[in-house]
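Remarks on the structure that follows.
As you look at this complex, bear in mind that one protein chain is not there, while each of the others sits in place.
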Amino acid sequence: MKSVYLDHQASTPLLPEAFEAMRPYFTEAFGSLSSLHRHGLRVRDGVKKAREQVAAFINAESPDDIIFTSGGTEAANLAVKGFADANERKGNHIVWCTTEHPSVMNSIEYLEKRHGFTSTRVPVNPIGQINPEDIRAAITDKTILVCVHLVNHDIGTIEPIKAISQITQEKGVVLYVDAVAAAGWLPIDVQALGCQLLSFSPHRFYGPKGVGVLYRNRKARITSQIHGGVQENGRRAGTENVPAIIGAGVACEIAARDLGDRIAHVSRLQKRLYDGMISRIKYIKLNGPVPGPDRVCCTLNWSTEFIEGEGQLLLFDLHGIAVASGSSCVSKSLKVSHVLSAIGLDHALAQGNIIMSLGKDNTGDDIDYVVEIFTKIVDKLRNMSPMWQEFQEHKIDSVISPTGHGQSFTERAASVSGKAAH
Amino acid sequence: MKSVYLDHQASTPLLPEAFEAMRPYFTEAFGSLSSLHRHGLRVRDGVKKAREQVAAFINAESPDDIIFTSGGTEAANLAVKGFADANERKGNHIVWCTTEHPSVMNSIEYLEKRHGFTSTRVPVNPIGQINPEDIRAAITDKTILVCVHLVNHDIGTIEPIKAISQITQEKGVVLYVDAVAAAGWLPIDVQALGCQLLSFSPHRFYGPKGVGVLYRNRKARITSQIHGGVQENGRRAGTENVPAIIGAGVACEIAARDLGDRIAHVSRLQKRLYDGMISRIKYIKLNGPVPGPDRVCCTLNWSTEFIEGEGQLLLFDLHGIAVASGSSCVSKSLKVSHVLSAIGLDHALAQGNIIMSLGKDNTGDDIDYVVEIFTKIVDKLRNMSPMWQEFQEHKIDSVISPTGHGQSFTERAASVSGKAAH
Amino acid sequence: MSDNEYTLYNETVMDHFMNPRNMGDLPEADGIGEVGAAACGDIMKISLKIRDGKIEDARFKTFGCGSAIASSSMATELIKGRTLEEVKNFSNQEVVDALGGLPPVKIHCSVLAEEALKAAIEDYEKKNSLESRTAPEAATA
Partner (left out) sequence: MSDNEYTLYNETVMDHFMNPRNMGDLPEADGIGEVGAAACGDIMKISLKIRDGKIEDARFKTFGCGSAIASSSMATELIKGRTLEEVKNFSNQEVVDALGGLPPVKIHCSVLAEEALKAAIEDYEKKNSLESRTAPEAATA
């Protein structure tokens, strides 16, 4: 059976070059970075090089600005909580974008609950974009930090970071950019972006799991959030995950080298997939911006009316196609993605949500196969769906192409469940 | 040149079996654990098995009691801060052993500084052992947690955990055991130990870096300290480091299988090393208990009078021997190890400190070579040392074998530096 | 269709998801129940044909995840031939057991099947007051 992996935003395969670079650090160069003998020093050399590769990838002022963590989530925690901890005396207010990833959102929530912080969520427009002027309006004299992601993890929206950093710099507030959904898929230059903190996850662009990166320049003092030894210059305690750090360096170097090609290739596939889906499937909606300058080149987030997401995912899987589903029944919390709520997506559409994320090894054939299979999946699931039937019978209406007949899906769902959908 | 690695407490080489088990998870089974398609499910299966292997290794009640973190330090942070956070309403006092590792010590310090906790440090005797009755005396009605390591990371002392857990159980207080310096080198049975929280680091016994383990049973509620997604059942957010988790499972399974042999082998070498050093070198002292039931089988911590530690380490390294030095000049903080202060070691002896930690691949020949080289190193460095000369001239005295002549080393050092040693 | 050794659900659930039994509508259903789960938005509709106090036929339509589809498929399969009295005691656990288990977060899908079924019976009983229920019996007797 054909196998098509369209879940690159969940994780990517490790580059063979990265694996080869990591290999000796498992069984041969296994020393601890803090050891002073040759075993430690060899490792120190390797990690120094990786830090330089990572710094170059995002044009950091210095390799010393790179802090290795265990992943994107820990990096976000360190940025938000570490900065808050170090700068609490200056103020206790944080401004953030309402569609941040949970690692940022829940870190801020923790500061509110446990450290007396307050925060202002800045809303986004229907394609998920923030208005920089809303950031300006939200900044108070207590504000110490603004958090805005570069690319949204659910719907692929690129945020106007440069315009935002002009405001934060003017106001003398630090800007933290979560670039986990961006790194490897668009060029990142921290100096041009004008942010003081930026994080990303190499496993999202063919690097290893188990390592994350926080860029932090002199203007943003942070304190370690994992307490213990003085590793990473006292900013992150714990024996370093050396093989993963080495692999991260190689993944960054190769991503820097191949970025143009990767973007060109994936953008083409994205367009082909978009066109195929839109022309073949009725009552389907793209969430987030259309392919183009406002959207990262590698993802498409779809809502297909009258069917639910997990069934789509399962049927795709049975055809060898891997996609992600943001639908309510998939995550353990049974909640609709807060990103979809934030863009005001109708509950009916939030249900049938599928995220397809492309990678460098996908082909045009893959895309055509996916579109082909998807038309079958939609037919199969709509055929089973009482809502589709009721739509045909004009009992309920489409959100995407309203006919003016019948209840809304949401009204109907609420009436049969006896409770309003949330 | 001969190569002898005697720094297994810093890190160990990865077992080939663990590496082979990890390998497919880099480039082939690279999916994210939370993905619902085959790529995610395959990984889920692997991690499930690893969790079972780890649970079996420490006789945990259930694999659900195992939380994977990024390392021993993060596991200690999660145990201490995660438990404190979840149980603050019950009390805000922590009892701990004064020779805990910085990952525990600094986590408690953080709680004191930032969350209004108080704590009581329980002292140790000159071989580093805690008196369980001191724990009893330190527990107040505000105490929610007692933290005592199983084996000390610096001086190898085994703490009387069972006697301590009798007290904590009687008092209804949770016991957290940092077993990082113990796991893989003595049998661990969490149920027999009677602790509710226990952490360890697989890279200390031939597992990979980048993964740590926190055992946590039903009696100890904790909250996640890295905020974000609901990974590890909501107790540790962030994409899982799958290859490292797989390797941890294999390392635990093999450690469980080979533990008896490893202990027997390493104990023999420890005895041989101890006998060699004591008989060949004058004015040398073992820190911590003599080899036997109070000491872990794999480490020896030495203080050699009149010479300093880093020079010893460098000369060892030049002879292909890797050891660790706890001497003041080695760590970036220029501080003498707090463990050596806690056992009341004379400042003069804390300086010339070397830790030798054995592993399964060391041989009797290695040991003889180390002793041989060490006699040369000591001669060379003493020959260069003004303190050795002044000892010969009866201007200063030995701490280990006092002659009654001259100042103490510490008095002398203070007088030439114009300040008291710290 | 699948050469996949890694599936979200067990073989039975996957089979009922991929090849649902009794999917569709009964043109002249005696009772129809449609229920929804507010928590996750699933909607399930079960139609019954009832004859002689027994479930003669059953059909479902489901908007929902794989386990919701499998649960409704299995529930309709299980109840065919049972008496109304038996079906009133029908519990979701029977669906779970027949499916060889569901993940804990998916148990509510089987509950939904139970609810849809009971709603269909209620609908039937509402439509058929005692007299109207006896009439067709007489007719077929």
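Note that the chains are named A, B and C in the order they appear, and that numbering of residues resets to 1 at the start of each chain.
As a convention for this text, a residue touches a chain if its C-beta (ideal position, glycine included) is under 8 Å from a C-beta of that chain, and two chains touch if they have at least 3 such contacts.
This one's a predicted model, so the numbers in the text were calculated from it and none came from an experiment.
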Touching the missing chain are A, B
In the whole complex, of B:Arg272, B:His347 or B:Lys360, the residue touching the missing chain would be B:His347
Missing-chain contacts on subunit B, rising order, are 1, 306-311, 314, 317-319, 327-330, 332, 334, 336, 347, 351, 383-389, 413-414, 416-422
For subunit A, residues touching the missing partner are 36, 38, 41-42, 44-45
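As a convention for this text, only the chains that are shown with their structure count from here on.
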Looking at Cα centroids only, farthest away from subunit C lies chain B
Chain centres from averaged Cα atoms put subunit A and subunit C apart, in whole Å, by 39
Expected list for subunit A, residues touching two or more other chains, is 310, 314, 317, 330, 332
Two or more other chains are touched by the subunit C residues 4, 7-8
